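Only a part of the assembly is drawn; its chains keep their places, and the rest are absent.
Each chain gets a letter, A and B, in the order it is written, and its residues are counted from 1.
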Amino acid sequence: MSRSPPAASDRGLEIERIKARLKSQVIETPSWGYANSGTRFGAFRQPGAAVTIAEKLADAGQVHRLTGVAPKVAMHVLWDLPDEAALEGVPAAAAEAGVRVGSINPNVFQHQSYKLGSFCSPWAAARAATVQHCLDCIAIADAVGSKVLSIWLADGTNYPGQDSFTARKRRLEEGLGAVYQAMPADMLMLVEYKLFEPGFYMTDLCDWGQSALLCRRLGPQAKVLVDLGHHAQGVNIEHIVSTLVDEQLLGGFHFNNRKYADDDLVVGAINPYEFFLIYNELAAAEEDPERAIPVEYMVDQSHNLKLKIPAMVQTIMNIQTAYAKALLVNRPALAAAQDAGDVLAGELELVSAYETDVRPLLAVVREEMGLAPDPLAAYLASGYQERIEAERGERTGSGGLGA
Amino acid sequence: MSRSPPAASDRGLEIERIKARLKSQVIETPSWGYANSGTRFGAFRQPGAAVTIAEKLADAGQVHRLTGVAPKVAMHVLWDLPDEAALEGVPAAAAEAGVRVGSINPNVFQHQSYKLGSFCSPWAAARAATVQHCLDCIAIADAVGSKVLSIWLADGTNYPGQDSFTARKRRLEEGLGAVYQAMPADMLMLVEYKLFEPGFYMTDLCDWGQSALLCRRLGPQAKVLVDLGHHAQGVNIEHIVSTLVDEQLLGGFHFNNRKYADDDLVVGAINPYEFFLIYNELAAAEEDPERAIPVEYMVDQSHNLKLKIPAMVQTIMNIQTAYAKALLVNRPALAAAQDAGDVLAGELELVSAYETDVRPLLAVVREEMGLAPDPLAAYLASGYQERIEAERGERTGSGGLGA
């Protein structure tokens, strides 16, 4: 066993490179992360929580203003855009908030007609409504300048025998195929998977393998979306990420964290080392011309107990922490240890980067970006929270259909 | 290895004994199983779903009329008894429906004040409200003739550091201790546990060990409640049941089934052999004077995709199936194989009972009870479903606070 040498003499140049990459991060936060939400046992209302899309964009803008790396906002069509007026106001509201629209998320699970599924439903009317809604979403994306259609399906079944796996699979291939064909050539379709919930016996797209085969069938504009909370216990997510990268099938992430199921906690809050290991794969791929493909980094969280905006700021900071540590990995030394079969030396290259306290580095990065070194403290001192609590008060809705 | 002999010559007597035990089953169905419900992604409304407590009791009465073994109805105080009037009407409504009130279930999770917990909350006001609500529930139980207080807590935390495990434990011991002290001498307190949800980092009563130690501390009127969907993957539930029986700590069940988490599917729908193995322990304990203790058999399910009443009838039938098969186990032969260390022979005693088709036996039992041999077919032919759909229509509420 050998251990890597101390930092190379040209570490200074490398630090500049690392800082540059940290500054160029682009993270998308979700509109629904600023609205009231809860579990099936009830939702706890927060004073100041956003209800309208303008409020959600404003709050997202506040997060971007503090962190500098969250310029995009995901929109959930039915929740955010209940009518034409809402849609028409989006570009101006986004501009005013200093953000832009990111992915467009169809909602084909909430209406009563989706009781047995959307694309996979045995009911032809539900399937037709699904396709139509997704076509509408493409038009909406066009209207608001989004190039990403992000597909999460609640399709699944609750009981053995409820429906035919094969029939459902073929309905999905046909329906999503029609949507894919309708996309403009510069639009990306992200295909998410999830082990379970709300289907409790099976989920039609239950794992990355299902999404991968479906994307291969659809075409090169379809890529897999990895939500960190959608796997069975024990699954090695960083390995999946690496595989999708190598197969040119990785499209994006829904960042969050879980201990049990789809818990939607702040990313990195439960297992920060795992999150670092995922970013380690991403950072390695970025540096490899053969594997560098565009990836959408999106947050999918909504907080019941924490205040919405501080929790989102914390989320962005956790992402920066993981990325910064991944960028510190000495890749030549890592590769050398791996090639030599030196198990401990290879591990220690990762551990050494992970154990580094990157808070000072990130403070410098932020200051060089003209930001406060501690965005969370800056938020708490900004008065924004007090203002929205006073202006908006405590309301029960969350906007759109989910109201 | 030896195998058990064919059925003993006195198998006839034994069948009569088995039939008698099947007829004497007492199962409690939940009022909330007749009302609209859903997942956090939305609820699908059913035409005819009950909203008022009178409707819920009527539907439960229908299930009992068809099955003959479901005479009790669990009540969720806030959902079922929003005011004095509702409470006062319960005895008459129950009598008219041909059922009686079973367990009383406090609700100390839905109100905004319970955001950080009930008994375990760091907020003194929330803790005081919790104790007061439970004392009210004791009074309600008294008013409606119930002798069972069934405690499920949503208490838990979402993040490391959110609260002190120890402080929360001691608050729980103190608060629940006060409630325990207020119970009349003939009242039973059931203490449920659950691995996770809605707490996603920890649950204060996360497993049977927590409930068992707490019951030991409270006193002999406190017993553990086992919900079949509240365990980590892989946990051997029948072993827990056996341990609780031997420790005189088993108080009751919430029957349902799951594949992933707390899925609340029809009991026996995902793993019927596991359910048989649980009943195998219960049937064995019933026959052992040293271990026979009263157990509350309660259903805790609410169905989104299946019609409420047929799903509940199916549930009762699945319970009867598991119990009937467990009663068929040749216990002397099983014990002989086990004592001899004959692994395969012991297993085959259980398998032999399980593989038996008990539908004919259950049809006979029902006919001897004056019931239709197939309660599900009888329900479908009864016109009840059509009647409630016409009379009640499709409504959005589920009664009480949950409305």
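To be clear about the criterion, contacts are C-beta pairs under 8 Å (C-beta built on N, C-alpha and C of every residue); 3 or more make two chains touch, one makes a residue touch a chain.
If you're wondering where the values come from, they're calculated on a predicted model, not measured in any experiment.
Asks: With 2 copies in place, how many does the full complex contain?
Replies: Whole-complex copy count for this file comes out at 4.
Everything below uses one rule, namely that only the chains that are shown with their structure count from here on.
Asks: Could you grab the centroid distance between chain A and chain B? Build each centroid from C-alpha atoms only and quote it in angstrom.
Replies: The separation of the two C-alpha centroids amounts to 38 Å.
Asks: What residues on chain B touch chain A, complex-wise?
Replies: Result: residues 38-42, 44-45, 109-110, 112, 115-116, 154, 158-160, 162, 195-198, 200-201, 233, 258-261, 263-266, 269-270, 304-306 of chain B touch chain A.
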